[in-house]
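Encoded as C-alpha cells, here's the structure I'll be asking about.
Missing here: one protein chain of the complex. Every other protein chain is in place.
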Amino acid sequence: MALRVNYFVDETVSNLRRNVLLTLAAVSTVSISLLLLGVVMVGGEVLTKMVSSWEGKVELNVFLRDEATPEEVKALGSQANGMPEVEKVFFESKEQAFEEYKRMFKDSPAITENVDPNALPASYRIKLKDPNSAEAVASRLQGQPGVDEVQFGGEAMKRLLKFTGVVRTILVIAIILTLGAAILLIANTIRLGIYARRKEIGIMKLVGATNWFIRVPFIFEGTVQAALGALLASALIYAGKVFGLDRMQDAILFLPLTVSSGSIIRMFFTLLAIGIVIGVFGSSLALRRFLEV
Amino acid sequence: MALRVNYFVDETVSNLRRNVLLTLAAVSTVSISLLLLGVVMVGGEVLTKMVSSWEGKVELNVFLRDEATPEEVKALGSQANGMPEVEKVFFESKEQAFEEYKRMFKDSPAITENVDPNALPASYRIKLKDPNSAEAVASRLQGQPGVDEVQFGGEAMKRLLKFTGVVRTILVIAIILTLGAAILLIANTIRLGIYARRKEIGIMKLVGATNWFIRVPFIFEGTVQAALGALLASALIYAGKVFGLDRMQDAILFLPLTVSSGSIIRMFFTLLAIGIVIGVFGSSLALRRFLEV
Amino acid sequence: MIRLENVSKVYKGSVVALRDISTDIQKEEFVFLVGSSGSGKSTFIKMLLKEEEPSEGTIYVAGKDIGQLPRWRVPYLRRNIGCVFQDFKLLANKTVRENVAFALEVIGRPKNIISQRVPAIIELVGLTDKLNSMPHELSGGEQQRVCIARAMVNRPPILLADEPTGNLDPSTSADIMNLLERLNESGTTVLIATHDHAVVDRSRKRVIELDGGKLVRDQVRGVYGIG
Partner (left out) sequence: MIRLENVSKVYKGSVVALRDISTDIQKEEFVFLVGSSGSGKSTFIKMLLKEEEPSEGTIYVAGKDIGQLPRWRVPYLRRNIGCVFQDFKLLANKTVRENVAFALEVIGRPKNIISQRVPAIIELVGLTDKLNSMPHELSGGEQQRVCIARAMVNRPPILLADEPTGNLDPSTSADIMNLLERLNESGTTVLIATHDHAVVDRSRKRVIELDGGKLVRDQVRGVYGIG
C-alpha cells in the first residue's frame, strides 16, 4: 500500500505538470470563486461589526418624575438592573441632562440660553442586550412608581432595527449566493477538465484499473488545485486588506472598516476547506459517468 | 457566401447539441458569472439611490440676525439662489423654527415649555446640488449682512459624506471585481471547451479549413451560449427582484430598496453585450494556439 | 479458457455484429480470428473484455460466466487479459515507459519489479531508444509495438490482439509474431484478430473465420483464405 501512495503522488504531480492548461484553468477558477466568496465573507464581517455598533447605540430613556422619591428611583434602578434583557443601566441626573442638552446645541446658543437648567428631567438610560426587546422592556417599566415616561427611540429606532435586519438578511443571501456560485463554477471546471481526459479514463479502465485507482489521483489533483486556489484567494484578500481597507480606515476613523489578520487566517482555512470539499466531491461526481466502461 | 452562412449555422447548432456537456458547462458558467455581475450592478443601483437620498438631506442653515432688515434678508435669499452650487433655498421664519423645535421635542414637553417662541432665529435652509460644496458655500455666505451664523452639519455631515464616498468606492471596486471575475471565469470555460476539442480543430486544419472557417462556428457558439447565459442570469435577477426586493420593500417602506423593471431590462442588455464580447474574444483568443497546425 | 455459447451482438441502431456464435478456445491455444472488414472480429474481442455486453448468449472466461460478474470485479477480469487494441489506446500523457509500466502499477507490482521488467519488454519489441518518448512522438508501428508490450508485460494468462501487425512492415511483423508464439509456448492463450495473409499462412494455427457476424469456418491448421 505504501507503494501505491507513492504512485498516486507521482501521478498527481505529473498530471498537474503535463496538463498545464487544465491546472491553470482549475486553479484560477477556484481562486476567483473563492476570492468572491472571501470578499463577501470579509465584507460581511465588517458590515456586521458596523451594524452591531449601531445597534449598540440604541438605548431606553426612562424619564423620572421630579417628585419621585430617592427610594422610588433606587427601586426602579435595581428593577431595571434585574431584568434579563438589560445589559447596563446609567443614571442621568437633572444636571447631567442639562449639560448634555447644552452639548447638543452648543452651536445654537440662542436655544440653550433660554432653558432653565431645572427644566430637564433626570432619567435612567438603559442599554439592552438585544435592541429588539426595547418595546417589551419599555412597556414593563412604563407604569412603575416614579416613572414619568419611557422613550425608546420610537419610529427612528424601529427603522434602524429594520434596516440592520435587512442588512443582515442581504448578507446571508450574498453568502449563500457566492457559495452556491463557487460550488457550481468549480464543479464545472473540474467536470470540463475530466471531460478533456475522458479517453484516458476509458483506457485506464480497459487496462484493468479499478475505479479507486483512477479516482485517487484526480482527487489529489483537485485537492492541490483547491489548496492553491484558496491560498491565492486569501493572499489577494490579504493584499486587499493591507492596501485597501487599512488605508481607507486611516482616512475615515469613525467607521469600523477593519478586519483583523486573525480573521483572514480563519477565512483562509474556511476557503481551503470549502475548496477541498468541492474539489473532492466535484471530481468524484464528475468522474462517475466516465468510469462506466 | 450565403451557403457558407448556412453551413455555419448548421455547424453551430449541431455543435451545441452534440457537445451537451460543454454547452451546459458554458451556459451555466456564463449565467452564474453574469448573475453575480448583475446582482452587484442592481445592488449598486439601489445603494447609490439610497446614498444619494441621504446626501440629498444635507442642508446649509443660514441663521439670520434678529436685527436683519427685510432687504438684507431678501438680498441674501437671491444671492444664495444665484449661486451655481445651490439647488433650492427655503426660508424658515422664527415661528416656523419654533414649530419645528416643538415637533422635534414633542416627547419632552418639559423642554419646550420653557423656551420663548422668539428665542429661535429665522433662517435660510439651502439645499445643494453636490453636498461636498457645503463648506465653500458656507464660507461665502458667512460674512454677508444680516447673517448671524452658517451651519452645515459640521463633523456629522463630513462623516456622512465620507461614508457615502466609501460606499461609492466600494461599489466601483465590487463592479470591477465581479466584471474581472466574470471575464476570467467565462474565458476559462471557453478555453476548456476548446481544449476538449483541440484534436478536431487540428484535423479540420489538415483537411484544408482556413482559420476563419473553424473560428466562425466557435464564435457563433460562444454568442449563443453568452446570450442564453445572460438571459438566464437576467431572469434570475428579475425573479429575485419580484420575490425578494419587492417584498422587502413592502416590509420597510422608508428605504428606497427598489429597482425598476426598466433598469432590469437595461441590465439584461448590458449583460448580453458583456457576455457576447467575452464569448467572441474569449473563443478567438483561446482558439489561437490550437489553430497553429 | 474462453467459451462462447450462442452469442449474438446487436448494436443500437440494429447493426447485427455477431450472430449466434458458439466456440471454445482451450487453455494455451493459439487462434487466429479472420474475416473481412466489419465482420465482427473487434466486437468479439471487446466482449471478452466486457467492454461490450452480448445481446444474447453466454461468455465464459477462465470458466466463469462474465455476464454474471459484478461491476467491481471487472478490473480483475481485465488484469488477466492482455489486450492489443486496434486503435492502440495508449495514454497520451504518459511516456512509452510509463504506458507499459501502467499495466503493472494497476496490479500493484512493486517499483523494483516494474523498473526491471518494463525496459526488458520494451527491448523485446525493439523500442529501447523510445523509452521516454510520448506516444505522439512515435510512428504508427512504434505505437503499435508499445501497445503490444503493455499487453504482455504482466504475463497474463490470456492475450487478445486486434490487428497487431496492421501498422508493421513484414519483417517487424514476423518478429512480433515470433514473440507472441513464444508467449503462447510459455503458457498464454493467444487470440489474434488479423487481416494479415502472410502471418496467418505462415503460422499454420487454428483459424476461426467470421463473415457478416457468422462463424463460417473453424479450422485446426488453417490459412487466411479458404483455399
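Points worth noting:
The chains carry the letters A, B and C, assigned in the order they are written, with residues numbered from 1 in each.
Heads up, the rule we're going with is that a contact is a pair of C-beta atoms (placed from the backbone, for glycine too) under 8 Å apart; a residue touches a chain by one contact, two chains touch by 3 or more.
Quick caveat: nothing in here was measured; it's all calculated off a predicted structure.
Taking every chain of the complex into account, the absent chain touches B, C. Touch with the chain omitted from the figure is made, among B:100, B:116, B:200 or B:246, by B:200.
Considering B:52, B:81, B:210 or B:260, the position touching the chain not shown turns out to be B:210 (whole complex).
Of the candidate positions C:141, C:156 or C:222, contact with the hidden chain is made by C:141. Of the residues in subunit C, those that touch the hidden partner chain are 11, 13, 15, 34-38, 41-42, 86-87, 133, 137, 139-142, 145, 162-163, 166-173, 195, 197-198, 224-225.
Although one chain is not displayed, its contacts with subunit B can still be listed: residues 3-4, 6-7, 14-15, 18-19, 197, 199-200, 203-211, 213, 293.
As a convention for this text, only the chains that are shown with their structure count from here on.
Viewed as a network of touching protein chains, the structure reduces to a simple linear path. Relative to the C-alpha centre of subunit B, the farthest chain centre belongs to C.
Central chain (C-alpha centroid nearest the global protein C-alpha centroid): A. Mean C-alpha positions place subunit A and subunit C at a centre distance of 61 Å. In terms of their C-alpha centroids, the spacing between subunit A and subunit B amounts to 23 Å.
For subunit B, the set of residues that touch two or more other chains is empty.
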